[in-house]
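And then subunit A:
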Amino acid sequence: MADFLIHTGGLPDWIAWAITASLAAFFILNVIAGGALAFIWAERKIAARIQDRLGPTRTGGKFGWLQSLADGIKLLTKEDLMPDGADGLLFRLAPYVSFCASFAAFIALPFAFDFVGQRLNVGVFFVIAVLGLEVFGVILAGYASASKWSLFGAMREAAQVVSYEVPLGMCVVVPVMLAGSMDLVTIGEKQAGWFFQWYLFHDPFTFITFWIYVTCAVASVNRAPFDLAEAESELVAGFHTEYSGLRWSFFFMAEYGSMFLVSALAAILFLGGWNGPVPVASLLGLSDGSGDTTGYFVRLAGCANLMTKATLGVLIMMWVRWTLPRLRIDQVMTTCLKYCTPIAAVMFVGAMLWTLALPGGFFRGLGRPAGEIREGWLLGPGGMSLQVQKNGEAPPSSSRFEQSESPVSQVGL
Partner candidate 1 sequence: MELEQTLPILLGLAWITPLFSFVAILFFGPRMGTHGKNAASVATAAIVCSFVFSLSALLMWIGVHGMSGGSHGSHHVLLKDSQTVLVAGAAQWNLADHQPSGSEDASEAVHPAHDADAAGVQPEDAHNLHHSPDSSDSHGAGAHVPISYSGDWYTLFKVGSLELTIGWYIDALTLLMFVVVSLIASCIHIYATGYMHDELHEVIDHEVHLVAGGHLHRPGRFSRFFQSLSLFCFSMFGIVIAGNLAMIFIFWELVGICSWFLIGFYYERKTASNAANKAFILNRVGDFGMLIGLMALWGALGTFRFADSVTMSLDDGKPVVAKGLFNLVRPAENDHQLIVPDGMVKASASGEIAGIMIEHATRPRDGESELKSRISQWRSDGLGSWLLIVAGLGIFCGCVGKSAQVPLHVWLPDAMEGPTPVSALVHSATMVAAGVYLVGRLYPILAPEVLLVIAYIGMITLVIAATIAMVATDIKRVLAYSTISQLGYMMLALGVGGWVAGLFHLITHAFFKSLLFLCSGSVIHACHTNDMRRMGGLAKVMPWTAGAMLIGCLAIIGAGIPFVIGFSGYYSKDAILAQSLSFVQNNPSHQILFLAAAAGASLTAFYMFRLWYMTFAGEPRDHHVAEHAHESPLIMVAPLVVLSFFAVVAGWSFSGEGGLTGLLEQARPAGTSEGASHGLLQVSLMIPAEHESHQGAVHRSATLVAFTTAALGLLAATSLYLWKFVSVELLSRMFGPLVIFLSKSWYFDELYSFLCMKPVLLVSSLASGTDRHAIDRFVDGIAWCARRLAVFDDWIDRFVVDGVVNATAHATWNIGLKMRDFQTGKVRQYVMFIVIGTIALFVLASMLWNSTIAG
Partner candidate 2 sequence: MNTGFAITTGSMFATIISVANINWHGMFFAIFALAACAMAVAVVLTDNVVRMAFYLVLSLGATAGLFFLAGAEFVGAMQLMIYVGGTLVLLVFGVMLTAQAPFVSMKTPQRDWVLASILAVCLLAVLVQASVGVDAWRTAAVSVGGGVQREAPEPSATPLGMALLGMRVDNDSSGIVTPSIRSGYLLPFEIVSIHLLVVLVGAAYLARAKRRRTPRAVETAGQSESKEEVRVAS
């Protein structure tokens, strides 16, 4: 697109890049904000259905479409209070920290395989790390609002999130190992084809790993049944007890954003990313790699794929939330340290052994960590050589994405 601007629009590069970058940012922002609106509405409806109620019905049409929009307006117009004795600066900054964290995580998230803010070759890692930052805002909020409920909530959340990063990381490592790359685009590309090419079905270990991942993801965005941070029955509303108005809504957007993020991550890591269950495009003979307009539309379709999967994930989280009871903090910790972590570790080893045992995986063309490892690198000191065979075509990182290089790649963000 930047090329389009430069070559046809004849704009100077930096304006073109600036336009492109801001467009991407705008797009992502809208994903979060609009997503939040939609999800809030969906959550209310789902909760109502599960509790055998109707939920919002009036505002805007029969199903209360505009309910959350109305809420938004209400929140905007609400006076936001700050308890005296609170640490003003931190109290004000905390929501933005959270929101920025979950917003920045979207940078490395590909929607289709070059619909990506910045293609980092440590994409997964980056996403996880940045997502981990969100907790910091929560802690600040909990501390700054000078209320013991908030403090406790913050504490709990911090403890929970930081400890759940361990099994989460382990689960993420499994597909990374299979793909041989931490580049999300590469990982997604690896699963192109029919749905049984997805890493979910690569081998039994990955299958189990997926469920562990889901558990840890739910915990790390502290949704029910792990929402100890805003346990309304014990702490009034947890860390955002004292918040109201716009800041509060920022927390909410951050939460929904991260929900969507982990779901999308799950989709990319395990569920084939933007590749549909049936490779329609390749069946029709359209190569999504080609930079022409058809390819562009193919990518839009892939984007829709991913969105669907991620949304499905979010809906499942809601369903779980309104179904399961809340755990105690010690139970949460036990689940993490005594169950998730060891199981994830075992799964990791198992998947590794599986890959070594039958490098083809169940089906040909899978389980070849060929992403970034070149032959030249395999002759290490002492002739150590990994059981790695290279993909048939050149690794995607080298040849296929030249013209789709976003300018942000040079500026690092």
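Picked so that all candidates are chains of the complex that A comes from, given by their letters.
Structural remarks
The rule is simple: a residue touches a chain if its C-beta (ideal position, glycine included) is under 8 Å from a C-beta of that chain, and two chains touch if they have at least 3 such contacts; residues count from 1.
Just so it is clear, the structure is predicted and the values come from calculations on it, not from any experiment.
For subunit A, the touching partner in this complex, chosen from 1 or 2, is 2.
Listing the residues of subunit A that touch candidate 2 in their complex gives 12-14, 17, 87, 89-90, 93, 119-122, 125-126, 128-130, 132-133, 135-136, 139-140, 143-144, 151, 155, 158-159, 162-166, 181-183, 329, 333, 336-337, 371-373, 376-381, 384, 397-399, 401-402, 405, 407, 409-413.
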